[in-house]
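My questions will all concern the structure given below.
A single protein chain has been removed from this complex, and every other one stays in its place.
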Amino acid sequence: MHVSELQQLLRDFSAEREWQRFNTPRNLALALVGEVGEVAELLQWLTDAEAAQIATASGDDAERLRQRAGEEVSDVLAYLLLLADSLGVDVERAFTDKLAANAEKYPVHLARGSAAKYTDL
Amino acid sequence: MHVSELQQLLRDFSAEREWQRFNTPRNLALALVGEVGEVAELLQWLTDAEAAQIATASGDDAERLRQRAGEEVSDVLAYLLLLADSLGVDVERAFTDKLAANAEKYPVHLARGSAAKYTDL
Amino acid sequence: MHVSELQQLLRDFSAEREWQRFNTPRNLALALVGEVGEVAELLQWLTDAEAAQIATASGDDAERLRQRAGEEVSDVLAYLLLLADSLGVDVERAFTDKLAANAEKYPVHLARGSAAKYTDL
Partner (left out) sequence: MHVSELQQLLRDFSAEREWQRFNTPRNLALALVGEVGEVAELLQWLTDAEAAQIATASGDDAERLRQRAGEEVSDVLAYLLLLADSLGVDVERAFTDKLAANAEKYPVHLARGSAAKYTDL
């Protein structure tokens, strides 16, 4: 699906419930923080090794964790797209512009394999 | 653009720089928090009324603020999509599943215009 | 109570439960984010005017909100102090040093009443 389709689904969802007036930039920024907090809670007591296995592990526990991760990521994405809307941001254009700027900022031949660049990201 | 295209751009960007090993769930969750912090900084001293005008105001200041908002939203989106990848989450599927679950949780005829539902969101 | 007493209470609490090995910098940073997310949720759908009344309003609803705010602030503080411990940070010293640095950065005669300084905070 296009990003713009996801946004339209969210707009329709809000409009049907007459929730648009709650969708202000500061409300949505705080709501975004709430959902990012739930992503953090999911990972807070796992070791790096345990967290790395979530993507591929089999079994009920892993499946449940992946499921919950999907829900939290979706909540963050929903509030992020609504926030972009509330700020008049064209997400696709902003995204590709930013990626182009980063490509210039971190040239392949200088950035390769180095975490150093990250300090300025 | 499809969400999956954005994800592919990010994967290519990381692969070219050999940064994949940095893209672990906990690294990306912390990076996501860093970028959400920048979104928050953008809005922290604005009144609700001032923030509401960002989307539509004209003039250099408004244009600059919208531009910066676009950059921060893009950074959050980039880390969110990389995080989803690192967790084995299919973003489109998780998103539409979650929206369907929310539609059931907040039926239109009950939720209309009420902020009450938000307390359980 | 002294900040150091609060820290000692937290250390004892962890030690009694043999939880010290969970108290690593990155675990605690993520846990801190989780609790900050709960603070944000508390305020996300309130208007600025409604939020400003929490401190002084009377009645059961206001009392309940203030109670919950106290719990969330405490959770953030607990993880922040444990995080400081895990990073070898002397909180009181760091705090007074930072305040002195800010006093120099924002001289009273220049900063008075202006939100402009905030952009560089």
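Lettered A, B and C in written order, each chain numbered from 1.
The rule is simple: a residue touches a chain if its C-beta (ideal position, glycine included) is under 8 Å from a C-beta of that chain, and two chains touch if they have at least 3 such contacts.
These numbers were taken from a predicted model, which means no experiment stands behind them.
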item	value
Touch partners, limited to displayed chains, of the chain removed from view	A, B, C
Residues of chain A in contact with the chain not shown	26, 29-30, 33, 44-45, 47-48, 115, 118-119
Missing-partner contacts on chain B, residue numbers	22, 27, 30-31, 33-38, 40-41, 43-45
Residues belonging to chain C that touch the chain removed from view	1-3, 6, 9-10, 13, 16-19, 22, 24-26, 29, 31-33, 36, 39-40, 43, 46, 48, 51-52, 54-56, 66, 69-71, 73-78, 80, 83-99, 102-103, 106, 108, 111-113, 115, 117-118, 121
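In this section, only the chains that are shown with their structure count from here on.
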item	value
Separation of chain A from chain C, taking each centre as the mean of its C-alpha atoms, in whole Å	25
Residue list for chain C, restricted to those that touch at least two other chains	30, 33, 44-45
